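Every protein chain except one is present and positioned as in the full complex.
And now, chain A:
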Amino acid sequence: MTENYTALYEQHKLAGASFTDFGGWQMPLKYSSELAEHHAVRNAAGLFDLSHMGEVWVTGPDAAAFLDYALAGKLSAVAVGKAKYSLICQEDGGIIDDLISYRRGEQKYLVVPNAGNAAVVAAALAERAAGFDVVVDDVSAEISLIAVQGPNAEAILLTLVPAEQHSLVTELKYYAAVEVGITVNGAVQDLLLARTGYTGEDGFEIYVPNGDAAGLWEALLEAGDGHGLIPAGLACRDSLRLEAGMPLYGNELSREGNPYAAGLGPVVSLKKESDFVGKAVLAELKALGAGSTSGRKLVGLKGLGRRAGRSHYPVLKDGNVVGEVTSGQPSPTLGYPIALAYVDVEHSEPGTALDIDLRGKPEPFEVVALPFYKRQK
């Protein structure tokens, strides 16, 4: 696989990042300590390079009807300026990716898939577009994405926004987006700003052309001086999203799984009048009680000891395998081990005592409601 580098690679190198491959991209894993970066996001702010994420524009008279067909959610019901979390499924209900779609106009959506899936999603959308009057344009290679996450994110961002536009930022709701003027390299530029994130904190994601990415990154770092902002890598992004109970494609979500088992039933709009890819099988799965009365279900597990369960470790009940961990590690915020795991539905009730097989040693865990961590508003 060819290695991809974001427009911010030099910035990361200068900041002393250690890198990891993620979805074919060389991404900063951490800059110094992933724990310090995690706590900075919870208590102050962290700056993330998410340029590995994809960006696909869907435009044209049939844009809304097309996305209703291509995705599991009802995208036609999204108001202009708002965003929606959705899934793109196979005919058999398997999950190709989870993605966020921003409605930027009556006939205009920005679809944001995960890094490793961007090309696959763009191809699937293009294929599904047959018969619809839409243009599917994958601009992933041209656009960088920078996130500021944490309780101080708004204050930091406002220092780069002209005063007369402050209300656009302060009044921006969660899962909404707006074009706002942001000062980059000494000039005010209109950039797409979304109040979204993957950390469980308040925060923003900013879409910026590659050529201005470094300028925006530096400007945000400078603006964050005095607000506790530090650059934050993928290691803490993973621990933050896990605490927030958010699924990661490849861990919790896959083509072999289905939305009901993953707890994403509400994301699937079976009530949508129009057909969509996967609808027939998903309706059948729901009728069979997938994720509620049959099969396995994604649950949160809280460790009673100090040892963490890791991806692929077996989950046991009285010594018998009843599930498998998909993500797990010690929670930096909560101070105990947490894990997401698929377990047989009969053992999925909160309060159920289970063990994780830690390389031959059973370690006690308990099923708990998700998310593990919820911020105080």
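Assume a contact is a pair of C-beta atoms (placed from the backbone, for glycine too) under 8 Å apart; a residue touches a chain by one contact, two chains touch by 3 or more; residues count from 1.
In this text, contacts and distances are computed from a predicted model.
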* To do: Assuming one chain is omitted from the figure, identify its UniProt name from "Iron chelate uptake ABC transporter family permease subunit", "Cbb3-type cytochrome c oxidase subunit III", "Glycine cleavage system H protein" or "FeS cluster assembly protein SufB".
  => "Glycine cleavage system H protein"
* Touching the left-out chain: which of A:S86, A:N152, A:Q329 or A:S348? -> A:Q329
* Taking the full complex into account, find the residue in A:S33, A:S274 or A:T293 that is in contact with the omitted chain. => A:S33
* **Among A:A147, A:L216, A:A235 or A:V367, the residue in touch with the chain that has been omitted** => A:A235
* With the missing chain put back, which residues of chain A would touch it? List them for me. => 18, 30, 33-35, 235, 239, 306-308, 310, 329-330, 332, 358-359
